[in-house]
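Input: one structure, supplied below.
As you look at this complex, bear in mind that one protein chain is not there, while each of the others sits in place.
Presenting chain A:
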Amino acid sequence: MLQELFKNTKEPLLNIYFTAGYPQLNSMPEILEGLVNSGVDMVEIGMPYSDPLSDGPTIQNSSSIAIKNGITTDMIFDQLSKCPSNISKIMMGYYNAVYLYGVEKFCEKCKDNGVSGVILPDLPIDIYLKEYKGIFEKYGISNIFLITPETTESRIRYIDECSTSFIYAVSSSSTTGKGTGIQSAEGYLRRLKGMNLTNPLMVGFNISTKEDFDFASTYTAGGIIGSAFIKHIAGSKNLTQDTETFINSIREKK
């Protein structure tokens, strides 16, 4: 499904991250409705974790609020099952939660609930290949790997070989929401474009405005916005409407 999305869409793709269970325990349907209405291509559902090492203060804070709200992995799947839509869905989280949930059970639940990709930044590729690749394939779940400006060319090529939908290109060596400016990644994005990789690239980290998104999209298939969106919906009284307002500020409705 992810593969088809990339194949069939000529326009830059917009992927929005939000933390499940935030701002309220049951906010997911409203947020998803806004995202679907405003024509977002992909959603990345964050599974909150108490110790998110790759995340800056914004996503850390949304995660700890969500945990306080009482969110669990099962509840995330339950919420997803209640708001079916055709939008491409990815789950993003840390390995520990998936490990404790059981990798096979997790993949099965993903499949049942229309999730076609998973991002686990702290699951090493060699362990994935050795232990879990078969399980992911059995349920048709694509494991999405990250690359950064520090990743060597040979490793990027290796990750490209291991990827089955797209590669998540982190725009700077940083935690999320650092706001160092996407423009400084130009050399890196240009280099990536020149590598003619098999899998499409989506750029994440440091994208918060239309300009950032357009800039990233010049070199890649599109961009991922997380922290900026989380900030936007903090304290929202009308999540669906506020979500649409945010998306429309990034990209005109298709």
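In this text, a contact is a pair of C-beta atoms (placed from the backbone, for glycine too) under 8 Å apart; a residue touches a chain by one contact, two chains touch by 3 or more; residues count from 1.
Just so it is clear, contacts and distances are computed from a predicted model.
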| item | value |
| --- | --- |
| Protein name as given in UniProt for the chain not displayed, "Multifunctional fusion protein", "Electron transfer flavoprotein subunit beta", "Cytochrome bo(3) ubiquinol oxidase subunit 3" or "Sulfate/thiosulfate import ATP-binding protein CysA" | "Multifunctional fusion protein" |
| Residue touching the undisplayed chain, where the options are A:Q24, A:S50, A:Q183 or A:N238 | A:S50 |
| Residue, one of A:Y22, A:F77 or A:F145, that touches the chain absent here | A:F145 |
| Residue of A:V170, A:I224 or A:L239 touching the missing chain in the full complex | A:V170 |
| Absent chain, residues of chain A that touch it | 49-51, 53-54, 56-57, 60, 64, 67, 72-73, 94-97, 99-101, 121-124, 127, 145-148, 150-152, 155, 170, 173-175, 178 |
